[in-house]
Structure formats: structure tokens, C-alpha cells
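Only one structure is covered here, and it is reproduced in the block below.
Excluded from the complex is one protein chain; the other protein chains are retained at their positions.
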């Protein structure tokens, strides 16, 4: 922590701040400049509230130095994490990992048809929801939907990712999914993050709509500190004043996260734009910016989808997008299946 | 739903949109202007995704007409809801309701001291947290903290509000609290909202940091539609580009909500600013703008508070603030205890 | 400037940064903590780009210490500036200064009628626009409008504030206005700010819609550094994700600015909300939060106003608001005429 005193702060004020720093267990370095006195507090106190010092007389500004995340930082693991899914498929490796599928499992036929189509186009992971977030976790297909998804995925050699919304669902879902997805609204649900820190399977953590990059990394830290190191981050759009599209997909977050953290980062242009015709441009942009993968909604018949049809690609559109991505990938030293 | 066709949309495009509207179960009104054809779709379909129409050829814009909340709207109940707590105390009535107390229950002595102080100054409700949100719900004092709060409240004729974070806590907490508080991070936790729709006690629902006013009312609708009509809304700051303070307290949301909805609305200047020296000005502003009440952090010894001391008023500062509010209240035809 | 090195930064990286700091003319203080090395650069370099250091190898973060504004800071002039308009009227003194009037001068009768009404209710300053910002500065009434405003103001002992949009207008306008207003869109028009630094009359500087508080103070610094110390700041709403009203009036900016700067600060609830029915609540909130004054649109016949009728109060509504403000003012140790 660095404390900048106001111009004209009195000796008494400065001494009072120093006393408070020492009382909090820090060592103090005092640096007296031409206009400002700057106090450096050295020591490690993670649960420390720097605002307490902002309010002291004569203090102009308090600057936190210790980054609030450690296990998630690039400094902790410079070489970059590769989340290995098995059978040579991973997220964070040389191949760009694409997860595709419908918003929700609607029927055996539907999920099979989508799985077949996305698999043919090069997706490695099948994505779909088995619970409707706005209703009871037990109202929708639930376990039955997960089983249909698992069967379809197995038939086409795909891995399965699906959203978990409550710690109570983890054990059952663990029988069907390869990756647990945490939705944007749950990014700061610490009960859920803590529970996922104790499982062995990878976690796909979506950035909250109003979460800073630092807050996303803090949430990842929660999972990592529980002992689960297989975390994939996902940019899915932030809320800004621009409302033409549902959200503003923060493409720059991709290279920023790649620098700050060793964790893989993917993008979700379907939720990030909310409109089918904007998914392909933003998927291409994410890969060109260095994303390790994509999460894309694909439906065999979007016009009749039970949910989110407006943001789902048809299998043909998805296939076309994958062809475009294959052209782009070498520009970032990657390839696609 | 109103669909505005592009200038130059062809007859085929228009007819295709009409067919889709009819197939979705709406009646259609067609209005042909000099430059635009506008199609009105009449009917009630709450689960309808208007984006499906935005993507059709020739469509420029789709406008939702039906407000997504009904029970929470002022039109549904023009006279305004008064949440009655008993013993002549209510939220939404002529008296401005002030809830005050520490961030968290720390000890019997602490909560008693604060309860006595805020009660003397005119607060009617004791607020405090009994669970630490970032850790396990069972790690902190939990039920023991609630009991201490209840005892202190009873001794000074105060009502109790405390945050509930998970449906599993409702039954136990119901034995101690008079109002269940839903925190900003849980504003869209539909499991929790649904569960609170089934209890009899009032719910204090905080606006999420990036939630629009409409989304706040939608979340209230969730509770109301479960049968619990005693909902109090709370403005506690939104996230904007201005970062000098932790959040931007959206004071204008108070009169906006009062117009759109019959539910009482209060403000939380402690969390909305994050700094003790900004709490009083914003509390005064909220009351002057028409708030039905306030939620204010007060600690008997903020410098030694276990949490959020930086945003807690001392009992003396709180007493001073209440005196100022007593001056302001008559300007909005209200009074304070 | 404080430079925080990454955990694990090498001695070579640290030495390279030190060399660059020294080459830039700073002295260096090195502080080696358990995990981080922190380098303090001491010296004064206003035109310095701290991003140059952010990009050096091994650097985690660079923190600017020197506040970019000096003349506008409270430290520079602790006692608070009072902008004296003459005849006992000032902005920043004990009396809350209210400027009121129509969006634009429409006719001699209109401006006389409004001047009479607002004067009776206690306004001290007449506000109106004489140029339409979206068209040529010479298309609208221009000087003729200013003359009508001056005449009406003189008749009712009011001072005149009107917006200047280009340095070329300053000389002519100086013959009619008592305060030059700089609009939100021109807050960073450095040509205009520089020119206004050289005049003797007070300047009312509006915060840009996406300007931080610090940027507003920087713009004020521009005027002050030219030698004109009579600057009044004005909060008029920022752009956020909440779009129910035109802007989000940042009421908390008022006490924040009062702490950071000695300059008076007023609020414009008419432009900050864009709707007549929200002007009074937000005007009351601004005064309760400590504003030194208000800028309010009043029109004798809003339904027929040539511009901004929707956000203009009627004389009756304005009179009612002033009565409410008279109740509130003592709560902040102020009074109204």
C-alpha cells in the first residue's frame, strides 16, 4: 500500500497515519518530495481495507500494491495453463477449442442432430443447457436433458459443457459433463465457486456483465485456491451505454487477460451480441485477438428453437464460420480441427 | 409488439413478417406510411423473444409494447404499497423509515451499543449481517449472530433486517428477522427470489450494480407473483465509468421507480458511496428526492470494525444526520421519528 | 510516480527501469518488499506519459502521484472560492444561487415574462440560450437574443448567464452576459477554455457527459491557469447503461468536488433528467447534497416552447420548487432568497 499525503499535510497528520500503519502490522517507508510526502506500507495483509486510510486527515490517496489475485496471475505460472480434456483435446493449447450447441436440450433428435452437425464442422465440445435459469432447477429436463446431451456427445466424440447453477447440482451433473460452466450472473456466487474448487473437473467461468477483468480473475482465484486448477475464463460481453446490441463484447479483454493470467480465455459471441448476424464477425474477431476458444450457439432449426433462436447459428452458418476461422488461425499461430 | 419495416421493404418481405406474426398467435394491424410500413402485433405472449422478428428480411426495428412486469406496476395498484412492520412502523407511509446498524454482528456488546444509539436517534430498524458473503454461510456467527441481533433489537424496540443468501437459510432466519434482505449480487438469483415469494415476511430487494430499473422491477415481480406482496426496493449504486467513489448512487431512480411502481423504495448511501464522509450528503439527497427510507451503516467504533468501517458512521455522525433529515422531510411532506 | 515491479522481476529489469527513470530527470527511491520491488520517482514533470514505463519489461503497474490539477485543488485554496456577481449576489457563498430561464430566447414578451416570474420566486440569475448549438452561430437570434435577455434581466435585477460556443463570440457576448457558460460538449474544447482564461467575467463550466470528475477539474485548471479565477462547475448528468432518463445525474459528484476543489459547484437537473417531472426531486437532492446553486429551465408556456419544453418547469412549478428548497437549505447551513 502506498499512501500519498495532501500537499500541505502537517507533520501531525503524517505521524498519525504512520502510527496507524504500524498499528496495522506494516513496516513504513517515508519519502518526502518537494510537494508531497509518500508513505509506503510494506507487508502482506489480504483482508485489509485500504479505505480506512483514505479517510484519515491529510491523506489524498491510497494505492493498493498487492494484486488481489495470486494463483491466477501470470507471474505465478508464466508458461500458461492448458486444460486437458483427454483424447488429445485441450483448451489453451495450439488448437483453438470450439464448443457449440443449442441453448437448451429440447429432445433426443434435436441434440443428436446438432451434435452431428457441429462435430462435422470441427467443434470438439457440445454445449447446451439442461436447466432453465429463471425457473426451478428441477422444473426443466434436468438430469434427463444431461443424459441426452451425454449420449449425443459420445456418439460424435464430443466433450460436454453445461451450466451448473447451485452447489446441490454438482454431484449429479458430474456424472454427465466434462466441464462445469458458471454463468455470468453467478460469477460472484461464492458458495458455488467454493464448491467447484473442490471438484476435479474443469470449470468454465463466465465474466459477469458488469465485472472488471480484475474481478473475473478474483473469482477464478476462488476456484483455484480450493485446489481445482483447471479453470477456463470466458468473455461474454459487458454492459455499457451502447444498447444497439445486448452487450458490448470486450474483445480487448482477451489479450489483457492473456497478459495478466496464465488461464485460457475463450469468447461467447452468441450471448455477447444476442443476434445471429453478429455472431460470425465477433467470433472471427475473438480468434484474431488471440482467444483460446469459442462458445457458440448452434441450432438445427433456430426459427423453432424453444429459447435463444435469435442468437443461434444454423449448422450451415456454423460450418461457414469454421471455414473462415481456419483461415484466420495461422495469423495467431494456431489451428482449428 | 410493433414492427417497423425498413424504407423500401418489399411486399414479399412485409407479407412474410405478417405470416410469422400470425403464426405466433398475434393479430396484426398494418399501417402504411409515406416511408415506412408499421405492423402492430396484438396479443399477450410473455415468453416471446422479439429478437426473432428483428432478424427477418426488411425489418428495421422491433418494439416491445407489453411491459414485462405487471404486479409491480403503478397501474396495477395506483395508491402505493405500505409495508406494515407492526407497532405503527411501516415502510412507504408518512414516516421515513430508517434502518441502521453495523455491517456485521461482532459481539453482544457491539450490537447492543449500536442498537441503543441508533434507536435513540430515531431509527426504527436494526440492520446487520450475520453471514459473511464471501465465505461459507456457516463459517461466521450465523444463527448466533442473528440471535444477538434479535435480542438487541427487542431491547430497543427495533425491527430486524438481515441478508439472506440462499433458500436453505430462510426457515432458520425467519425465527429472527422481520425483513429478509436480498443483496445486489443476488438480485437475479431466481431460486432465492422464488423461495422468498412463498414467505410471509417483507423482502428488501437491492438493485444489482448493473441492473436497469426495469430489471429491478422484474425481479420484484418474481417475488410478488409468488404471493408475497411486501417488497421494498433499494437503490444502492450502479457501476459507471466514474470511479472516484465505489459506485454512482442513482438518486433519480427514486422518483422514476415511484412513478413506475407502487412499491416503496429506499436508498443505501453506505454501499452506494463506500466512504463515510459521503454518506450524509447522499442520505439527505435520497430523502429530498422522495425516498421512503434509508439503510445506513453505523458502528460504535468504526476504526475497529471487523468490516466496512470505512463506510460506517459513528453514532454521533448518525445522530447529526438524523437531525438534518428532520429538517428536510417536510419539504417532501414526510416526517422522521 | 510509483512503479510496482512484477513479482519475480529480475535485477536487470529493475535496473533498466531505474535507468529510464533517471534519464527522464527523476530521482529514484527503491523499496524492496517480500514479494515486490517498488520504485518511487520523485520530481515534477507535468507533460510526462506514465504509460511509457508500463510497457517496460518486469513492470506490473505505474501509479501517477502528482495530481494533474493544482490551481483548482482545495489544497491550493482551502477556504473555498466565492464568485461575486455584484449587488450582494454570489455563487459559493451562504445563499444558494439559482439561475432559471427558458432554453432559448424566443421573443421580448417571452423572456420578460419568464424573467419576472423567476425573479419573483427568488432566482438571482436569468439563463437562456441565444444560439442554437446545432446550427450556425449566426443563424439564430444571436446578439438580438442577448439584448432581449439583458433588458429583461435588468428590469428584474437579474444577472445573465448564456452559453458561448466559439472564441469568436466572446467579445460580443461580453457586452451582454455576466457569466459565460461552457456547454457539456465543449468541456474539452481547449481553444475555448484558453480564450475564457483571458476574460474577466466568471465562467460556468459544465461537466461533459462522459467526463470524470478529475477531467472536469482539469478543464477548470485550463481556465484558471489563464488568469481567470472565477469558475463555477456544473454537474449535469453522465452517460451510463441506465437509459430511462436521458442521463444519470451524478449527485455524489457534488460532495466529491467540494472536497477536491475550492470552486463552487452547481447542478442542472433539467438537462440531467430531460423530463419536467423529475426536475424538482433532483433539484432538491442537489441542494441537500451541498450544491452551491442550480440551473433550471423555466418557460412561461412549456407546451409551446420552441425547444426543450419537455424539461421546462412552469413558473408555478418553479415557485413550488423554490419553497421546498427554502425548507431544505437550513439542513446544509444555507439559505435561499
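Odds and ends about this structure:
First chain written, first letter: the chains are A, B and C, and each begins at residue 1.
The definition used in the following text is that a residue touches a chain if its C-beta (ideal position, glycine included) is under 8 Å from a C-beta of that chain, and two chains touch if they have at least 3 such contacts.
Note that the coordinates shown come from a computational prediction; the quantities given were computed from them, not determined experimentally.
Here the missing chain is touched by one residue of A:170, A:256 or A:337, and it is A:256. The chain not shown here touches chain A at positions 210, 212-214, 238, 240-245, 248-256, 259, 272-273, 277-278, 281-282, 284-290, 324-325, 327-328, 330-332. The missing chain lies against chain B, touching residues 2, 4, 6-8, 29, 31, 33-36, 38, 40, 42-44, 60-61, 63, 65-67, 73, 75-76, 239-241, 243. With the whole complex as reference, residues 49, 51-52, 54-55, 133-137, 165-166, 185, 188-191, 194, 208-210, 239, 274-277, 303, 307-311 of chain C touch the missing chain.
Throughout what follows, only the chains that are shown with their structure count from here on.
Between the chains B-C lie more C-beta contact pairs than between any other two chains. When every chain is represented by the mean of its C-alpha atoms, the one lying closest to the mean of all protein C-alpha atoms is B. Chain B and chain C have centres, each the mean of its CA atoms, that are 31 Å apart. Shared interface positions of chain A, i.e. residues touching 2 or more other chains, are given as 239.
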